[in-house]
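For this view, one protein chain was removed and the others were kept in their places.
So, chain A:
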Amino acid sequence: MKAPTDRGALLLGAYVYAVLAFIIVPLVIVIPMSFSQNDYLAFPPTGFTLKWYAEYFDSRQWRAATWLSVQVAFLTAICASLIGTAATYAMVRGRSRLVSLFQILLIGPIIVPHIALAVGLYLFFQTIGLSGTVPGFVLAHTVLTLPFVVFTMAAALGKVDANLESAAMSCGATRLQAFRFVTLPLVLPSLASGALFAFIISFDEPVVSFFLSGIRQKTLPRRMFEDIEQNLTPVIPAIATLLIVLSILILLGGHALRSRSKTQSSAG
């Protein structure tokens, strides 16, 4: 009687591994390609060199694009977590009838195709002169990343008993102090993980950046697309390899934060 389930489990395992392989193999292929001596992208790679990494770090254009992306991602993470936390707080604790409308507006950017958003922002930012500027990128990316902060914070804030804040206020705390001393410490791990999400999403966001990039101000993904079109050198896999390593580090950090928040909330 046990044999069929075992075979099913085996099949399921095989299927899962196949899917994982399908997703991961391209990533793994990129890594050896970045060390290839060929001047153009080719597989299998030949020889071993670090010159593509050197080219990336030496190039002013690459460095400028990276710096812009880092700046934008960093500021986006800050804006999205501030606005996202405040908005989620209003959603979770608020009694207004507008809450559901508000919720739809906040989560909207996930549903609306990015290309539609990009075109709209492009036309709008052109007229008001925000196109190709850091504030422009940050605004656009904040809109895109807000839903992710809202999701993580809604789960976290929902778990904090509203009576805890009432208790703090009955102890003499203002509403702000109640948030600062009671609610914030309890949701901080989720807030940090939401901010990390926002950082990663902003950092390799291609569609909106493509439309908003100016002649000089280009984010890293946009610059990479250009390079693929024009040169197709192994600099691209080199950068991709660096990004993979960075993303894994950030995700591990986020995971550590989330598991910490889990143990803390279950302890509470």
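Everything below uses one rule, namely that contacts are C-beta pairs under 8 Å (C-beta built on N, C-alpha and C of every residue); 3 or more make two chains touch, one makes a residue touch a chain; residues count from 1.
The working rule: contacts and distances are computed from a predicted model.
Look at the chain that isn't drawn here: its UniProt entry, checked against "1,2-phenylacetyl-CoA epoxidase subunit PaaB", "Probable cysteine desulfurase", "Mannopine transport system ATP-binding protein" or "Phenylacetate-CoA oxygenase subunit PaaC", names it "Mannopine transport system ATP-binding protein". Here the missing chain is touched by one residue of A:Ala65, A:Met153, A:Val182 or A:Leu212, and it is A:Val182. Within the whole complex, the absent chain has one touching residue among A:Ile29, A:Ala42, A:Ala167 or A:Leu249, and that is A:Ala167. On the side of chain A, the interface with the absent chain consists of residues 161, 163-164, 166-175, 177, 181-182, 185-186, 264, 267-268, using the contact rule stated above.
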